[in-house]
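Just one protein chain is left out here, and the rest sit where they should.
Think of it as A and B in the order they're written, each chain with its own count starting at 1.
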Amino acid sequence: MIELDRSHLNFGSTLALDDCDLSINEGEQVALIGPSGSGKSSLLRVLATEHALVSGDYRHNGRSIGSLCSKALKNQRCDIAYIPQNLALVSNLKVSQNILLGKIGRQQLLASIKGLLIPSSNELQLVQKILSEVGIPEKLFHRTDSLSGGQQQRVAIARALYQEASLILADEPVSAVDPSRAHSLLECLTQMATKHTLTLICSLHNLEYAKKFFPRLVGMREGKIVFDGKSSEFTDQDFNSLYQLDRG
Amino acid sequence: MRVKPPILSWRRATVIGFLCLLIVCLSKLGFEFNQLPESADPSAAAYSFFSAALSPALVDQNLSLPADSQPLIIRLLKALLNTLRYAFVAMSMAVPVGLALGFLCSRSWWPTTLQHKATSIPTKLARTTLNLIYLSARFSITFMRSIHELIWVMLFMAFLGDSPLTACIALALPFAGTLAKVFSEIIDEQSANATDHLQLSGASSVSAFFAARFPQSLPDLLTYTLYRLECAIRSSAVLGFIGIETIGLSIKQSYENNYYNEVWTELYLLIFVVMLFDVLGSKVRYRLSTPAVERSTPTDLSLKSLKKCAPSWKLLPLTWSLLLVGSIAAWTLGPPLNVYHSAISRWDRTQVFFEELVPEPVRASNHWNDALPWLRDLWTSNGKEALLNTVLIASSALLLAAVFGYILVPWASRNISTPTPFSSFNGRTSRIKKWLWSTLGFCIRTLFLITRSIPEYIIAFLLIGILGAHAWPLVIALAIHNFGILGRLWAEVSENHDENVARQQVVSGGSRLQAYLCGILPTSFNRQLLFIFYRWETCVRESTILGMLSISSLGYYISIESSFLHYDRMLFYILLGTAVIFISDLISINLRAKLNKSGSHS
Partner (left out) sequence: MKLVTMPALLGSAALAILSSCNSSTEESSNQETQNNAVLRFSAIPDIDTTGQTERYQPVADYLSKELGIKVEFVASPTYGASVQKFKGGDIQLGWFGGVTGVQARQAVEGAQAIVAGAADLEFKSYFIANTSTGLTRSDSFPTAIKDLKFTYGSQNSTSGCIMPTHFIMESSGKTPKDFFTHDFGFSGSHDKTAELVNNGTFQVGALNFKTYEKGIANGKLDKDKCVIIWETPTYADYNMTAHPILNKQFGEGFISKLQQALIECDDKAALDALQREKLVEVNNETFEGIASVMRKVSFSK
């Protein structure tokens, strides 16, 4: 359960989120849409706890994130898997190592290093299983930067799945791949979310995909939430006012 | 499908190799940190030296000076000014030479047709000529660099007289070599996009070089030059130990007469000046890499008002003009640099000196064959051991510095040692905790700054008085200095590193340290490793001359032979050191190429 109350966020003089209210239930799959610079990424970053709100409240499973001490915050963070737009993969580590890093928050320092350097076979089996779920099992021990863009997206998804979080946040996961790959990636992401009953929030440029794969759409414009409803109810008029095509 | 990862990657192998080497070196050195007799009380000796730190002397501790002599502070300030002056004079000679040689040592200005294997005879010929120039320039910069400035001064003083200009030329020589090397690397590392584009639109390779590649690399060149200036001040201070009238001479004399309070005054003065240049350097570096903010919005769009309001940093022109004025003043003001009082002409002395460089048996018999047994004798009696000791001291010091530096580096980086690591929200923290985080970073950065601002030669000189004369004080001194340098370089690497990965890891629940180790370290490892190799070469040079403090590395024999005027033997030991540098240079060129390759591609 995710709740945002009258949320404000600004970077210096630029307003990123302006009075946003949002509530998302467990297991829901939501697409964030809106023009560039509308605040989709900022919203996702707030949800990922990367930024604290300037005012307002963000509650994750009933706990207010802004008031947590760093230890409690760490525990909350383990429950949120965030895939940033740049994927944030360590380029010169192996795919397996990058996926193992998903559990970094649940491990002590030494355990996480040990896991990286000499992973146990149990861990590797699990990684292997997830990797076959996202469709690239053969890349387990390849260096991450030797993979194609689409494959790297899959690695990032695998890392999020390995984290065993109840919430997955993905920032433009298909921006860098061609339409057919984008299709299969989103299919993979939503299927995984359904299979493991995860909450999935995903920002997208492509409205077609958003409507096709996500039952609920949230439209943003200039830091405000201007549409929130079922994707079947999203009309051309909504589209026009969201992207303001009428103004040219 | 195999699920066992390959155990040994080359990166792990390097780390393990380094640790093994460290253990081997340390076990060779032995673990008796003070090889003092039981009667000795190193803590008392240390106490009497370090307690003087609290009361630096402002007047002479030597009471037997004539009444009308200059007061201590005036003498010391003069020595400090001399230190700065010689550093400026040396740098103003080293920079143009370094630029010219650096240009010759770079391949990026070569016409594109010559950069690859040539087919036709004229291009083959041109390529061979260029290669010849390239190789001879490379050889001469390595040679200039491979001999420490202290040794160059000793050599030059023997035949050019004891004028300050001799010292400045000797100082400028290895500095020009190092500048040329780094300049050429900086130039070659710039992206080729702009030059390629210019050449496609018709520019010649040389003009494309000067129009695009050179301006591109200018910020890095300037930053590095400023850093070398700081090094030159340190080196010029150390020249005092062989008699140039800089602050080092005062330190040596005060210490030998047990005037510890004076020693501290001198140390404080030196550290202050070096730190000043260090801080200036980091401010300039920041401004060179960051665009300036607009001062005010222009009132209209006329060229004049646009120019007036154009964003620019005030510190930069100020620094450049200060440096220029400083160099001119260093050449022109004060007592003349080139004083020569000997009635024997420099030319005659030079001839005599070079005759004396010829091995003794050859001088007697005029047969170069006779040099062989002489060489063999020198090598087996002292040369081999001294060479090994030199390398041993350098390696253990560097690896020790690396180990300690590595532990502290994350806490020194501005993006880690802050209440919001990698600029991400980190929960609610008390004000005290926030303050503690920022103070921790500041303290460690200051520790790095202080340790690197004292020349290793001076640290070793002081430590020997406390720990006794053996290899450990040298190792510790070299380690302390390199700890400060590696600390700064590495902290910069992690500060300039892309934060995205580490931030994502913090956001998925990782701690600062986890994010550093898993998000920054893997991708910056190669760069960090490169710095170790750079420093290793410098350490070998330094450990050579640290031997002049009477520990049996090469410098010990160099100084003994020089003081008994056996220049032929002295040259032998100097060339031994040179050989090590040449070998390490070859290794580091190869490794650099490998690391750069494996860093950017898979």
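The rule we apply is simple: contacts are C-beta pairs under 8 Å (C-beta built on N, C-alpha and C of every residue); 3 or more make two chains touch, one makes a residue touch a chain.
Model, not experiment: these values are computed from the prediction.
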Partners of the unshown chain among those that are drawn: B
Listed residues B:S55, B:S550 or B:N590, member touching the removed chain: B:S550
Contacting the left-out chain in the complete assembly, out of B:I121, B:L303 or B:A343: B:A343
Selected from B:I186, B:L226 or B:I242 as touching the chain missing from the view: B:I242
From B:S236, B:S254 or B:S417, residue that would touch the chain that is not displayed: B:S254
Hidden partner interface residues of chain B, rising order: 36-42, 44-45, 48, 60-62, 64-66, 69-70, 75, 93, 143-144, 155-162, 165-166, 169-170, 173, 240-243, 245, 249-250, 252-254, 256-259, 262, 336, 338, 340-344, 346-347, 349-350, 353-354, 357-358, 368, 381-382, 465-466, 468-470, 550, 559-560, 562-565, 571, 575
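Simple rule for what comes next: only the chains that are shown with their structure count from here on.
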Chain A and chain B: spacing of chain centres that average the CA atoms, whole Å: 47
Complex interface listing, chain A residues touching chain B: 48-52, 66-75, 77-78, 80-82, 84, 86, 88-94, 96, 101-102, 104-107, 109, 112-113, 116-119, 121, 124-125, 128, 137-138, 140-141, 143, 145-146, 163, 165
Residues of chain B defined as touching chain A within the complex: 1-7, 12, 424-429, 500-501, 503-505, 507-511, 513-515, 517-519, 522-523, 599, 601-602
